[in-house]
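Please read the structure below before turning to the comments.
A single protein chain has been omitted from the complex, and every remaining protein chain is retained in its original position.
What follows is chain A.
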């Protein structure tokens, strides 16, 4: 944590945009974490409410519909080598995302040990796993669209299935895609040595941990989607 205190001017506080920045960056803190980390947590809490509302909306339309809900176990089954496996693609996607969370956690560890090369390699591995997750999701979407699933109806049952599916997985996929770009940026910064210590304060490798918080959150949301949408 940067312990330098912002200089307090003896005159009246600045107004306008300068005053707004001064107020938000003032040394009045309740949380003993770096500023960026607290801000990431606030963003993640707001995102929790977004996904919480989506999942609650999905629950509501599923309770309220009088038509039978399509069985996800069958809808998302794949036939591999003549054998039909229920939900197999979703299970693989889950394992890929969990693996990416593991590599991310180790990237944060390497970052704090100033092991630049290993940290960047783990970040790139995380981004690669995330990209393959999005790829599999694109495959899943095109398969369902080819089968006639639309946001306003589908051949298997309740019309609300399509709306819930595209809304929830689409928003999650968007988060993963943004996360991949975010991780690539952070990896480039790590490789370029931009987080190395400059003067006192000891470097800015906390940025890797903050990116990690975002990435683990994306994994966390998938845990809930996997259980409540695909398995329920």
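Operating definition for what follows: a contact is a pair of C-beta atoms (placed from the backbone, for glycine too) under 8 Å apart; a residue touches a chain by one contact, two chains touch by 3 or more; residues count from 1.
Following the convention adopted for this analysis, contacts and distances are computed from a predicted model.
Student: Just go with whichever of "Gas vesicle protein", "Sugar ABC transporter permease", "Sulfurtransferase TusD" or "Cytochrome C oxidase subunit IV" UniProt uses as the name of the absent chain.
Tutor: "Cytochrome C oxidase subunit IV"
Student: Which one, A:33, A:78, A:136 or A:167, makes contact with the chain that was left out?
Tutor: The missing chain is touched by A:33.
Student: Which parts of chain A face the unshown chain closely enough to count as touching?
Tutor: Touch set of chain A with respect to the missing chain: 1, 30-34, 38, 41, 44-45, 48-49, 52-53, 56-57, 59-66, 68, 73, 86-87, 91, 94-95, 98-99, 101-102, 104-106, 108-109, 112-113, 202-203, 205-206, 209, 212-213, 216-217, 219-220, 223-224, 226-228, 230-232.
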